[in-house]
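Apart from one protein chain that is not included, each protein chain of the complex appears where it belongs.
So, chain A:
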Amino acid sequence: METWLQRIFLVLCLAPVWAGAQQVTPDIERTIINEDVLDSENWLLGVRAGVLSIEDFGSSALGALQLSYQINEDFYLSAEYAFAKAGRTSFEELSGAAPLLTDEQRKWQYYGAHVGYMLLPGEVFLTRDFALNSGLALFAGGGNVDFAGDKVFALHLGSQFRLYATDWLAVELTFSDYIFETTILARSKTTHNLSLSLGLALYF
């Protein structure tokens, strides 16, 4: 009788220990890698040359430098510096009068920033079996135009077509409009200065 009772108690006492022994949790720490260990290439440096039509002053050669930071796959931020030299107005050509501006005042400079949106990413097929990645981006921004001895705020709107020759090198075709007010010809007016330029950009 007594041993029978002792056995019951023994079983009751050991049951929780036995049940506990069944639940073995693996004590392994999983190591976590931060994605920052990978080299990031979010900056893009571009150089381009083209033509700028300065309203009333004809078309002239344009050079530009652009530094961009890719925020995500859709948006980017750019700082830009562009320069050109204005030609002569039709009035100066025809009247034979003294030039309106000095040589120094004919220098056109722009510096500013813009936000771009990659509207149409995709591929361009150069031959039947060979495709390159491409993208058409729209951008809007503003900055300063230094022209004719005056500094004015300019709106800068445009689009940029980018063709990726390799993963880090792109060919860019940029079409943009620099909109600003001028007071050179007596009355203040808003001018549209269109530019078209071709350049190279690299990721780093």
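Observations on the model:
Methods note: a residue touches a chain if its C-beta (ideal position, glycine included) is under 8 Å from a C-beta of that chain, and two chains touch if they have at least 3 such contacts; residues count from 1.
Throughout what follows, contacts and distances are computed from a predicted model.
Hidden chain, UniProt protein name from the list "FAD-binding molybdopterin dehydrogenase", "Sugar ABC transporter permease", "SH3b domain-containing protein" or "Ferrous iron transport protein A": "SH3b domain-containing protein".
For the chain missing from the display, the contacting residue among A:60, A:105, A:144 or A:159 is A:144, taking the whole complex into account.
Among A:47, A:138 or A:152, only A:152 touches the chain that is left out of the view.
Even with one chain removed from view, chain A keeps its contact list with that chain: residues 30-43, 67, 69-74, 77, 79, 81, 109, 111, 113, 118, 120-123, 131, 133, 135, 142, 144, 146, 150-153, 164, 167, 183, 203.
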